[in-house]
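Submitted below is the structure of interest, expressed as structure tokens.
Apart from one protein chain that is not included, each protein chain of the complex appears where it belongs.
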Amino acid sequence: MATETPVDDEVDRGPFERWVRRVIRNPERAYRAMFYTAMIVFLFTTLFPFYWLLVLALTPFNRLANVGLFPNGFNPEAFVRIFEILPFHIYMLNSFILAAMTTVFVLVIASLAGYVFGRLQFPGRGPLMLAVLAISYFPPAAFLLPLFRLFNGNVTIGLFGASISSPNLFNTPWAMVLPFSALFMPLSIFILTTFYGQIPDGLEDAARIEGTTRLGALFRVIVPLSAPGVATAGVLTFIMVYNEFFFSFLMNDGQIPEMLYESGKLLYLSNENHWAPLLKGILGFQGQYTQLYNLMAAASIVGVLPVAVLVVVAQEKIVSGLTQGALKE
Amino acid sequence: MGAESGETLRGGDRGGPYAATVRWMENLSETQFAYLLLVPTFLILGLIAFWPLVRTFDMALHADALVGRAQLGEYVGLNNFVELLTGERDALLVRPLLPDVAVDATFPFVHFDNLFVSAISATLIFSVVSVAFETVIGFGQALVLDQDFRGRRWVRVAIIIPWAVPIVIQGMIFYLMFQPGIGFGVDLVQQLPFFSFSETPLANPVDSMVIIIVADVWKTSAFMALLILAGLQSIDRSLYDVARVSGASKWQQFKYITLPLVFPTVMVAMLFRTIAAMRIFGVIETVSGCNVVPSLSCLVVTTFSNRMYGTAAAVAFLTAAIIGALVLVYIYNYATSGQEGI
Partner (left out) sequence: MGRVTLSNVTKRYGDVTAVEEMNLDIQDGEFVTFVGPSGCGKSTTLETIAGLTTPTSGTITIAGREVTNLPPKDRGIAMVFQNIALFPHMDVYDNVSFGLRLRDYPKEEIDRRVERAADIVQLEGMLERMPDEMSGGQRQRVAIARAIVREPEVFLMDEPLANLDAKLRVHMRTELQRLHKELDTTIIYVTHDQAEAMTMSDRIAVIDGGHLQQIAPPLTCYNEPANLFVAGFIGSPSMNFVEAEVTASGLLTRDFDVEFDPTQLSEIAEGDAVTLGVRPEDVYLREDRETVANPTQPIPARTDVLEPMGDEIFVYLLTGDGDAQMEIDAEAEAPQNQLLMSVDPASDVAADTDVEVVLDRERIHLFDTESGEALSHGLEFATVEPGRTGTEAEGDD
């Protein structure tokens, strides 16, 4: 119908107006355009901060003032300096170990709970699940004070007339792994409950007939068959622990072991069992080397890399795990 | 064939306590077995969550012990709560770095004379504003990810990555961006027409609040997007075919099908995010410090660092109570919307 008139119009109008006319006639184009615009805007806003960190990290220290959107020079040395000024790699390694410990701990305990909630019928199942759910929403600040006292040996329990002080765990991995586990276990429990619940009963029965115990059937048949679910729970727990702030910040004094070696012999060791994580490394730059912005940027980039790799590798698991944990339960 | 020695479990032949334990566990009824396996879970949750919650309340009923070796003073009943809520405790609490901003500030939280109430309002303002922006932006991201296009996988990775960034690094990014002298952000915001930022935005409570909200939106929109995307993808695609056949435009399809069907998911996601946002601490600590933007968790940590354990416990317990009220709403929703998920 409208095909006759526009031919003339298009001759004497600009390309934008021509585009607008075409869009009005064919709204699909408009949606397409909106879609691409939105996509580009989102990509830009999420990725630009990383780019800017890189700019900052590569700019030499003496040219940092008023750095623009491009690096003032090229100075990859910052990525080496961060390991020299502070042993940043030790902080990262600590974070890795803490995250790995928590992940293993959470997976084992959450497997038991997931098996119970997913496969067994018993009175009290609903209320117990609600208790787990509720606790995962409380702010860590509400737990801080008693835990701090507990981990500093300030809680005593009277037992058979003798009073036992709680062990001094401050700075050790346990002062962080235990709170991390409590904080992130509920999500894993819910993910594993869903996965374990889907394994057919026949397989568990078959395993038990073949000679496993009930627990044996769980770890030999149900867990291996739920490998994707276990991987999802594991990846999420690892990332969340690595990213955690509150207890990582408060349950250690920021120190790491100091060692002095001479010709292979350990001369001096202090702060053993001090397990400050990545967070304290980053904040160390901010606190002690207040002007070395390029190093802060470089450390941030290095600190993000492991989780960025995990996201690229395991994005499907992360997506399914997060949506399941939040929506389904 | 018949009875062969091989038929008894070799493991059982080990005898001793191991076999006895296995035998005992195998003979438990389903209910007993279920409770047994839940012991480790509730041991951890009890030690790290339930017990501290109760202890925190108990500590909140005691006075601060600012001198001496004792960590807690005498029992004072609800005095800590009363003084916090009436503002009598303010003299001892940390003041914002720039107390005079109250005069020209645009955000209500600095108008309050009462510091505790201002911490509540700071937390609430942060949560409501950031969750509102996250919902809108997350919805947009979800709509983009819901399309079929080449490279979708990589776009999704790009959108999720901020979620996976450690909080301390998230804070560092925005700290550096708004650092006078190097951050382009300072120049940028000062050119904004509708809102005047100071030259050191990270020392200004209102400016810092805006920056922290932006930082939070940057990081958590992706989470919102994933939840909403799950909602979008659970919509039966044939409904759109029906709508198209009836002559509905894209916009009408969105308005009459997508929005109403995805609405419950969005509500759950918003509630979920609000609960999480109210714990805000790490970004504040890294970007501008708890002195500048005192959220509830900040107030707990600062009073705690000043050895005001009674006060800190009272703040912590009130924080938990406020969030607990929200959790109740969530659990009520969860319980009434049917438990078919579990």
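Odds and ends about this structure:
All chains are identified by letter, namely A and B, in their written order; residue positions are counted from 1 within each chain.
The working rule: a residue touches a chain if its C-beta (ideal position, glycine included) is under 8 Å from a C-beta of that chain, and two chains touch if they have at least 3 such contacts.
Model, not experiment: these values are computed from the prediction.
Interchain touches from the omitted chain, evaluated on the whole complex, reach A, B. From the options A:17, A:84 or A:210, the residue with contact to the unseen chain in the full assembly is A:210. The chain that is not drawn here is touched, among residues A:39, A:56, A:112 or A:221, by A:221. Contact residues of chain B toward the unshown chain are 1-4, 6-12, 23, 26-27, 29. Not every partner is drawn; the one left out touches chain A at residues 200, 202-203, 205-214, 216, 221, 224-225, 227.
Here, only the chains that are shown with their structure count from here on.
Put simply, chain A touches chain B in their complex at residues 27-28, 31, 35, 38-39, 42-43, 45-47, 49-50, 52-53, 56, 64-69, 109-110, 112-113, 115-117, 120-123, 125-126, 128-135, 137-150, 154, 178-179, 181-183, 185, 189-190, 193-194, 211, 213-215, 239, 242-246, 248-250, 278-279, 282-283, 286, 293, 296-297, 300, 303-304, 307-308, 310-312, 315, 318-319, 322-323, 326-329.
Contact residues of chain B toward chain A in the complex are 9, 22, 25-26, 30-31, 33-35, 37-38, 40-42, 44-45, 47-53, 55-56, 59, 71, 137, 140-141, 143-144, 147, 153, 155-162, 164-169, 172-177, 179, 181-182, 184, 218, 222-223, 226-227, 229-231, 249-250, 265, 268-269, 272, 275-276, 278-279, 281-282, 285-286, 296-297, 300-301, 304, 309, 312-313, 316-317, 319-320, 323-324, 326-327, 330-331, 334-335, 339, 341-342.
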